[in-house]
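A single protein chain has been omitted; all remaining protein chains appear in their positions.
Read from first to last, the chains carry the letters A and B; within each, the first residue is number 1.
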Amino acid sequence: MLTQQMLSGLASGFIYALLALGFAAVYRSMRVINFAQGDLFMTGAFVGLFLAKNLQLPFLAVLLLTGLILLAFGMVFERFVLAPASSHTPEVHAMIRTVGLSVVLQGVAIITWGTEEYRFPQLLSSASVSLYSISIPVNLLFVAGTSVILLGSLVIFLRHTQLGLSMRAASQNRLGAEVVGINVSLARSFAFGLSASLAGIAGVLIAPLWYVHYSMGVMMGLKGFTAAVLGSLGSFPGAVIGGLTLGVIENLTAGYVSSVWKDAAVFAILIAVLTLRPQGILGLRYKERV
Amino acid sequence: MDGPEPEVPGLQNRLQASQSKPRRMKTKTMKNIFKFISGALFVALVAIGACNSNTTPGQIQIGMLAPLTGNGASFGISQRDGVQLALDEINAKGGINGLKLELIVEDTKTEPPTAVTATNKLISQNKVPVIIGSAASLDVPAYMDLLEKAHVPQILPVAVLPKITEGDAKWTFRSAMNDKIAATKMAEFVVNELQAKKVAILLEDSAFGSTGMVFGERLEQLGVKPLTVEKFKRGDLDMSAQLIKIKNLGATHIQFWGYYADYAQIARQMKDLGVHAQLMGNQAPVTEKTIELGGEAVEGVIDICLFVPTSEDPKIKSFTDNFRAKYNRLPDTWAAQSYDGMYILAEALRQGGTDPQKIRDALAATKDFNGITGTITFNSKGDAEFRGTSVVVVRQGRFVPYKN
Partner (left out) sequence: MNHSTQVSLRARLQLIALLAGFIVLPLLLNDRFFQHVLTTAFIYVVLILGLNTVIGLTGQVSLSQAALYGVGAYTSAILAKQISLPFPLSFALAVCVSASLGFLLSACVVKMRSHYLALATIGFGEILINVFRSAEKLTGGANGLSAIPAPRLGPWIIDTPLRYCYLALAVAIACYAGMFLITHSQLGNAFRAVRDNEFAASSLGLNTVRLKVLAFTLGAGYAGAAGALYAHLDGFIGPESFSTSQSILLFCVLVVGGLGHPLGSLIGALLFVIGQEFFRAFSHYQLLLFGSTVIIVMVFAPQGIAGLLRSMLGQGSDAAKNPLQGATWNPNGFKAVPSGPTEILSSDTSALAYKNQRESPVLVIKDLVVRYGGLIAVNDVSFNVISGEILCLIGPNGAGKTTLLNVIGGQQQPAQGSVMLNLSGTSAASEKEFSVIGLQPHNLARVGLARTFQTSQLFSELSTVENVLVGQYLHRKTRTSLLTILFLPWIAVKKDTEAREEAEKWLRFTGLYDYRYQLAKHLPYGLRRALEIARCLATNPSILLLDEPSAGMSPSERKSLATLLRSISNLGTTLIIVAHDLDLVRSLGDHVVVLDHGKVIFDGSPQDLRDSEKVIDAYLGKRRTELQLAF
């Protein structure tokens, strides 16, 4: 039973990992916590819903298209709303704008789709694979596989492409990057867009396993952030480790302690990490401004 | 305390700056702002007052609280549609004592505080003599006391929470089936009809879900001890931990007590995790949304309710046809219950006029009302006593009566 519990925890764990990656990307490049991450996740699920149900596109197309749409949206938002905040006002102001975005996204979802729950079309097999009396839904395998591929691509992108390099340079030393001719504002926009894209893809991945609802992002955002902090805020491998760890811990708490206190357990972890070991599991610390 | 506070002698005294009269902080502009705000406020409030709806003579106004948005929306909409159908029929036949009926609907958004504000509005502003109460069980305890104080009666055709009629309320009448009755009947069904021996209970962690314990108690009385009682939070998207535990215990039947979304989700996760047990539910999942969200996974699940649209009874068929003609969909049990509720209310209005006290007394006196959801009599607690209920199962995407 323990194994099955842990495996089930991994499903949410991968989703938390994707969300945490988004947090890490934004934090690394602009020291901002994107409060709207969970709601971008929800928006991705709805966009995917539209593409899958109304346009009847195949799953892979839905996944890619959602990723692209959210990428574009994120870049535009960063360019026009967040970027102006960075120079003159404290970092808190940028955070407040993401709070505004969070509320707006929920508002739009309510207006467009109402407050009810929606079923995401089952485009993949809804079968399960059985292995030594452990049942693994195919969907879960897909989630895991896609997440791993995404992570891999992200690492390659950051290390080996020009844009990735620019992003890393811009995040470490903005002025220096500008001086050597890197388009810093593009790099930052891209970082935010990337984060939105990851969140959206996570939404599409998990939607077939759950259902789509305007408030599905709120908790997920918080848990994604917890995962990011748990791993080590700003670190990509940390985000993944934190996400998987959180998913497993959550499920084990639900299984062996009480499912009612599942969420509280996550928050207790969050507070404990922030208070006692803010540098997270991996112990990395990104240079903070004084 | 902290470190010492050395005073370098005379450092301050050495400044022989000329004394200038200290300036008070600027309060003038603040006052201007206050004036501006209060003026705007006043205008706004007056404007709101102007948007007040006035009573039209020659009509009886009935207030209705319904969760039209939020997770009670499917119930609220059914309630509204059922009531409206009945109301239109009554008006078409000339109304009540020559007066036409008008419905004033307030959306509670499935939020108790909003329900309270809405109730206040209906009582103070619209001054309705009677209210059709919210379909969302959680809304009701929030505003019930207001009705007690204001002496305005309400009829609840949908809310199933037992707690509502367990207090001293004199102004609340419930024509829906008290969930405890449902729990008892379900337990009897499970033991007698299904002959289940290994039953697990999975209930929502709330007052609503706690009625599942009544199921468990009745089960024990009949000689079957539940294997385990697991809980979940409403809206939780992942119940795999609980299901894995239940699977491990070897349960053949799982009794659910909660709302439709979680029901559908559990059904799906049961399939994913290979939990081969019969899923059974309470009244709340008997709605289209369950089938919509659950898809194939809810095929074969068993629930309990007061009404099935596929019955051959002519009265039921006529209602079903009318409903489908008007709304282009099949009525669910909640719409049917609301339809009955409106007719019960109409009878009370016929006897009580527009006096809330008289309406209340007439409602209390309701006896053997023959509706499409059964025969209803209100007991001293304002709760409905029924004869007979329906156990339903989902076949090919529809709720049909359970046949062995």
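Methods note: a residue touches a chain if its C-beta (ideal position, glycine included) is under 8 Å from a C-beta of that chain, and two chains touch if they have at least 3 such contacts.
None of the values given here were measured: they were computed from a predicted structure.
Across the entire complex, the residue among B:Asp205, B:Glu230 or B:Glu292 in touch with the chain not shown is B:Asp205.
For the chain left out of this panel, the touching residue among B:Gln125, B:Asn192 or B:Gln221 is B:Gln125. Contact with the chain not shown here comes from a single listed residue; of A:Met1, A:Ile96, A:Leu186 or A:Ile281, that residue is A:Ile96.
Taking the complete complex into account, A:Val81 is the one of A:Leu68, A:Val81, A:Leu186 or A:Leu282 that touches the chain left out. Counting over the whole complex, chain A has residues 32-33, 81, 84-85, 89-93, 95-97, 99-108, 110-111, 218, 222, 225-226, 229, 260-261, 263-264, 267-268, 270-271, 274-275, 278, 288, 290 touching the chain that is not drawn.
Contacts to the hidden chain, counted on chain B, fall at residues 2-12, 14-38, 41-42, 44-45, 47-49, 69, 107, 109, 111-113, 116-117, 120-121, 123-125, 138, 141-146, 163, 205-208.
Basically, only the chains that are shown with their structure count from here on.
Our note on geometry: chain A versus chain B, Cα centroid distance of 34 Å, whole angstroms. Looking at the complex, you find that chain B touches chain A at residues 69-71, 73-74, 109, 205, 230-233, 235-242, 244-245, 248, 261, 264-265, 268, 271-274, 289, 292-296. For chain A in complex with chain B, the touching residues are 1, 4-5, 8, 11-12, 110, 114-119, 122, 126, 128, 130, 135, 137, 139-140, 209-211, 213, 215-216, 251-252, 254-255, 258-260, 262-263.
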